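Can you keep this structure in mind? I'll have questions shortly.
The complex appears here minus one protein chain, its other protein chains still in place.
Each chain carries a letter (A and B) given by its place in the written order, and its residues are counted from 1.
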Amino acid sequence: MSTGKTLPIADLPQDDPRVKQLNIKIKKEGFKPDALIEILHNAQNSYGYLPLNVLQYISKVLKLPPSRVFGTVSFYHFFSMKSKGEHTCLVCTGTACYVKGAQKLLDSIENKFSLKQGQVSEDGRLGVQAARCIGACGLAPAVIVDNEVHAKVIADDLIAKLTSKLEAHEQI
Amino acid sequence: MNRFDFKNIVQAEKAKEQNAHTKNKILVCCGAGCISSGSEDVLKKLQEEIKNRELEDVEIIPTGCMGPCNQGPLVKFNPRNTIYQKVDCTNIGEVVKSQIVDKKPLEDMLLFAESREKPFVNANEDPYYKKQMKIALKDCGDVHPERIEDYLLHDGYKALDKALFEMSPEDVIAEMKHSRLRGRGGAGYPTGLKWETVYRYVNDPKYVICNGDEGDPGAFMDRSVLEGNPHRVLEGMTIAAYAIGASKGFAYIRGEYPLAIKRFEMAIRQAKKMGVLGARILGTDFSFDVEVRIGAGAFVCGEETALIASIEGKRGTPRPRPPYPAESGLWGKPTLINNVETMASVAPIILNGGEWYSEIGTAKSAGTKVFALAGKINHAGLIEVPMGTTLREIVFDIGGGIQGGGQFKAAQTGGPSGGCIPVEHLDVKMDYEELMKLGSIMGSGGLIVMDETSDMVDVARFFMEFCVDESCGKCVPCRVGTKMMHDLLQKVCENKATQLDIERLEELAVYVKECSLCGLGGSAPNPLLSTLRHFRHEYDERVHAERKSSNLIH
Partner (left out) sequence: MTKGFMPKENHQILFTKNRLKMSKVTVVIDGRKIVADTDETILEVAKNNGIEILTMCHLKGITDVGACRLCIVELEGSPRLFSACTTHVADNMVVTTNSERIKRYQRITTELFFAERNHMCAVCVSNGACELQNLGYKVGMEAIRYPHLFPQCDVDTSHDFFVMDHNRCISCTRCVRVCAEVEGAYNWDVMNRGYHIRIISDFNTPWGESTTCTSCGKCVQACPTGALWSKSIVQGQQSKHPEMITELVERRSMKL
């Protein structure tokens, strides 16, 4: 897979482990421009989102026009140029979950935390998102809190769970 | 690794199995559904229980989806195929004691105990399983998804061996044509014909793509196969590559399915080591390599040309067809794209023959179909039935009827590209043509059951909102037309629409359906058209309500 190319002098701190990961991935993909989406996934996994300077770096290293990189990032809903929050709450709004009351879950989150889907709290500690379908339809309504999938979720339990997560952070 | 070595390995595994003296196999469902219900904890607790009781002739195997997700976590005891439901860390001990130590089934925890007069000790006798026929899902729920050796014990890669050594590429294609298998992604295009078309193009390199971008909300069939039996899909891809003359393949899997991605990548590594993938497969001249490409949250990337654009690292916008991917696909080369369920059906067809497959199902739709039952249904989860099974059988005999005891109102098939089937048509035989006659489509297999509490206009609005969100924006009819239709539907839902608005909706629906560049726009109006056809009164009621209030003005 290696093309023997060395990476150009970077605008990103090369001793940052996330940058190292990114460099390894880019090299593994052979610096190919069509590996852009794979590389963006890797970057977002490491950084939690896609900061502008990381995109600039990728654009330079892959020799892709900035507009192409930006156009691709903004097309796919998976990618975000904004931090999604320290704790994330993803409510599935696929058909099965919708029929089972996903909207009520979103409403109760808005009531308690004043956050609509796609928003992050002012202090960056909680981000709320909605997904179109996470494929857990047999357990509708489903919610993912910090990468844990919860099934047949009831609004009160969800609010309690999120509150305890935020409070736990405070205690530290 | 050549054929001889491979056969020796299979023999060795079978012998190991025979000599292992394990009288009891305990299979714990670790499909995504049961994992969310806590089956991984159950697995750990089970391992502890077995250790504490010093039971030696027991093997524990985590598997993929067993089917009735709503009843999970599920644990199956072989050899008698006894399934326990809603198993958790507090009751697993009891189950083990009863089943293994006392050698008696624990009746009130058997599958569907709450709704059967006498629950079945052998779950295969339960009408839920008896009415099904597993082909694509065969071995899912029995096989350890992370051990290729377990796959080998279930006739794994036997079909590939047969194809490479006993059949020519032309023979393989003829068999696929004979089977009458149709694309399970939704379009229902004859698979054998597709393979033949790509085969005929002389323009190297050719590609095989497995479409795992299962974006229909309510569909999780492909996810379960990829997570539960990834080697079956990989084997199908390899046979396809052999048939059409491809040397490189891609499995495009949704980013929302990290477990599927992990298991498929693992399967690729294992298959390469076993010599059934990679260079000179089983010692022949045929080489085929597969890479996983991850989706990133775009429903439109399930469309073939958009998927290709995505693999090329671009925005996932579709291209006009012709030219079709068979002629000019990935990087302009002949490309075969098939859905996960289609690929999973290949190995059984090659092993048992196209004739065998074509005799199942109906005159126009052969074989079986996996459905994902969801919504207001008791036995939500995955089922696989022969084409031609009626909706009534699916919802009531297998699905267990309406959850909460309400009345069946409609079943939505085909997701945002499909339509609703009302109670008058409960006896429709599920196949491609019959569903199209009713204004719906087979789609990928999502089947959402609705009861009397569902508002059909809101259902249409919900699906239109989905299409507005997922429209790529390239062509005017879909980009602007769906938005206009959604806003009009919103008006109807808010009881503010006039008769003229309904007429505009109908006109726009036909326009968007016929003018759009790709299938997303082309089928976006289907839920609307379907609910207008079968539930017209729900629209009319709201318009009349508006008229009534405006009458107050004089």
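Everything that follows uses one rule, which is that a residue touches a chain if its C-beta (ideal position, glycine included) is under 8 Å from a C-beta of that chain, and two chains touch if they have at least 3 such contacts.
Everything numeric in this text was worked out from a predicted model, so none of it was measured.
Listed residues B:V28, B:V459, B:C472 or B:L489: the one in touch with the omitted chain is B:C472. When the full complex is taken into account, the listed residue touching the unshown chain is B:C515, out of B:L55, B:M436 or B:C515.
The chain omitted from view is touched by exactly one of B:E40, B:E59, B:D155 or B:D171, namely B:D171. Taking the complete complex into account, residues 167-168, 170-171, 173-175, 177, 196, 199-202, 298, 300, 315, 319-320, 322-323, 468-477, 479-484, 487, 504, 507-508, 511, 514-517 of chain B touch the chain not shown.
With the whole complex as reference, residues 52, 55-56, 65-71, 74-75 of chain A touch the missing chain.
Simple rule for what comes next: only the chains that are shown with their structure count from here on.
Centre-to-centre separation of chain A and chain B, using mean CA positions: 26 Å.
Interface residues of chain B, counted against chain A in their complex, comprise 32-33, 35-37, 69-70, 72, 214-220, 223, 254-257, 293-299, 310-316, 372-376, 380-382, 412, 415, 446, 448, 450, 454, 462-463, 466, 469-470, 472. Those residues of chain A lying in contact with chain B across their complex are 32-38, 40-41, 68, 71-72, 75-79, 93-100, 131-140, 142, 149-151.
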